[in-house]
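Report on the following structure.
Left out: one protein chain. Kept in place: all the others.
In this document, chain identifiers A and B correspond to the written order of the chains, with residue numbering beginning at 1 in each.
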Amino acid sequence: MNWFSLLFGSEGWGSLLLEGAVVTILLAVTTVPFGFGAGLALAVLKLSPSRVVRGLCEAFTTFFRGTPDLLSLFIVYYGLQALIDRVSKLIGLSSPIELNAFVAGVIALSVVAAAYSSEVWVSALKAVPKGQHEAAHSLGLDAKRTFLFILMPQLVRIALPGLGNIWMVLLKDTSLISTLAVIDLLRAASEASKNTTRPILFYSAAAAIYLVFSILSGVLQSRLERRANRGFA
Amino acid sequence: MKKVKLLALLGLASCLMASAAIAKEWKTIRVGMDASYAPFESVDPSGKIVGFEVDYANALCERMKLTCTFQNQDWDGIIPALLAGKFDVIVSSMNITDERKKKVMFSDMYYATPIVFAGQAANKSDDVSPAALKGKTIGTQSSTIHANFLEAFYKDSNIKLYPTQDEPNLDLASGRIDYVVGDGLVEQDFFDKKGNGCCRVISEIKRVPGIHGPGVGVAMRPEDTDLRDMINKAIGEVDADGTYKKIEAKYFKQDIRGKQLTN
Partner (left out) sequence: MLDTLHDSAAALLNFEMMSRYGWRLVDGIWITTQVVTLSVTLGFLIAFLVCRARMSRNRMLSGAAISYITFFRGTPLLCQLYLVYYGAGEIRPLLTNLGVWWLFREAFVCCVFAFSLNTAAYQAEIMRGALSSVPKGQVEAAAALGLSQFRISRHVIWPQAFIVALRPFGNELIAMIKSSALAAIVTLLDLMGETRFIFARTFDFLIYVYAAIIYLVIVEIIRRVWGLIERSCSRHLIVATGETQSRGQDEGRICRAGRHGLSHGGAPQGQRA
């Protein structure tokens, strides 16, 4: 079979690659709210007055930023399984809660994303002038409103470049999930290349798709940055 | 406060005891397999897991009047995943060995195939003794009886371990490694379908009882004794009514049922 029919033919592996691409995007997109959200929470905790809380958060961040992402994924993936197993035995559940590979992947990626993004959020939080808090307070806004309407818009604007970079890393980190039996884009390419012994064809196709995702992300990021920076010099 | 703590402890204890007392009602069996082991299990272009063991597991489940669902799991983590509850059984050409028996429980053996050395077609020598292979590169899948075998007897060769059995085959085909140790039928299948005449099966390795075990069995958690009894019964039934032979004929030209090694 020539390369065209291998990729695009009905017996071909093109559809598996596309499915893998969808899984990759789904993985990355699903991780964003959890990962960045957890990162923001972590950042807020890092600025807390309690030394213990700060210390714990710093330890968490240092651990996951100093360890290879592949290793972090393994630890969260296998550790999570073991933890759930222990907990459900403890509570006495007769059928263990099942954690499918996709969800485990999202959790693992979110942990890593939270650790990385917390640093970005911290610098963004520090960059918002103190006067804003004081003004909001004097206007009688409670903490929740201050956060939602005053802080968040400014935070997002400042944090956007950093978060955008983390998104790019996230997109590529999803390829690490391929080592854990989730059929993402890279895993699909591996399966295809192993079954057809044409690795160059399929890995190049996968690389091309990743490239498209990266370039689109870059365009999206600059659009978002431009929009967020309206009215700023 | 003390009373509350006591009550809580009692509650927890009763929960634990209750869970031990409840016998598991099996309705569905989740089967874990490493689908990179054609023709036993592999992924087809639509992403579905297919192969001899898929058909066999379905036959077993039919006899047990249960449904089987299949999950793909990397070989290196397949036993931890079983123990952590991701699936209920492993039907993935897992050989019964004493080392594994320490962690999991096995059903009766359901097939035994020859284990072979494979090498490049250009390599005309049939000598695969440790002395002859000194300094050569031999590849196989990690966490397997083949890896243990190589480590025990081929200490002077370069042993390369791969996550799946496909990869050493690919590297053999490209000439990166000199020999591969693996299941005879898997190797032959690879060379027939994807080898393009690159490689050949050289010779069979006699099964070493302590390392290779008698054959392949279904692995499950040590506490699921009721499941093991059900599965053993089903294995017997599938043998008796000829279904085994039918499934076997679909994939293989030879008999792989095997017998228990008597030594």
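Note that in this section contacts are C-beta pairs under 8 Å (C-beta built on N, C-alpha and C of every residue); 3 or more make two chains touch, one makes a residue touch a chain.
Keep in mind it's a predicted model, so treat the numbers as computed, not measured.
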Full-assembly contacts of the left-out chain, visible side only, are chains A, B
Out of A:V22, A:L70, A:V156 or A:V219, the sole contact with the unshown chain comes from A:L70
Checked against the full complex, the residue among A:T30, A:Q154 or A:S175 that touches the missing chain is A:S175
From B:K48, B:K155 or B:R176, the answer for touching the chain not displayed is B:R176
Per the whole complex, from B:Y162, B:F190 or B:Y244 the residue touching the absent chain is B:Y162
Even though one chain is not shown, chain B touches it at residues 12, 76, 79-80, 83, 103, 142-143, 160-163, 167, 170-171, 173-176
Interface residues of chain A toward the undisplayed chain are 62-63, 65-72, 74-75, 78-79, 82, 86, 90, 116, 119-120, 122-123, 126-127, 158, 161-162, 164-166, 169, 171-176, 178-179, 186, 189-190, 193, 197-200, 203-204, 206-207, 210-211, 214-215
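We take it that only the chains that are shown with their structure count from here on.
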Whole-angstrom distance, CA centroid of chain A to CA centroid of chain B, is 34
Chain A contacts chain B in the complex at 11-13, 15-16, 19, 78, 81-82, 84-85, 88-96, 98-99, 179-181, 183, 188, 191-192, 194-197, 199
In their shared complex, chain A is touched by residues of chain B numbered 12, 15-16, 18-19, 22, 24, 36, 38, 42-43, 45-47, 72-74, 77, 80-81, 83-86, 163-164, 166-167, 170, 173, 194, 196
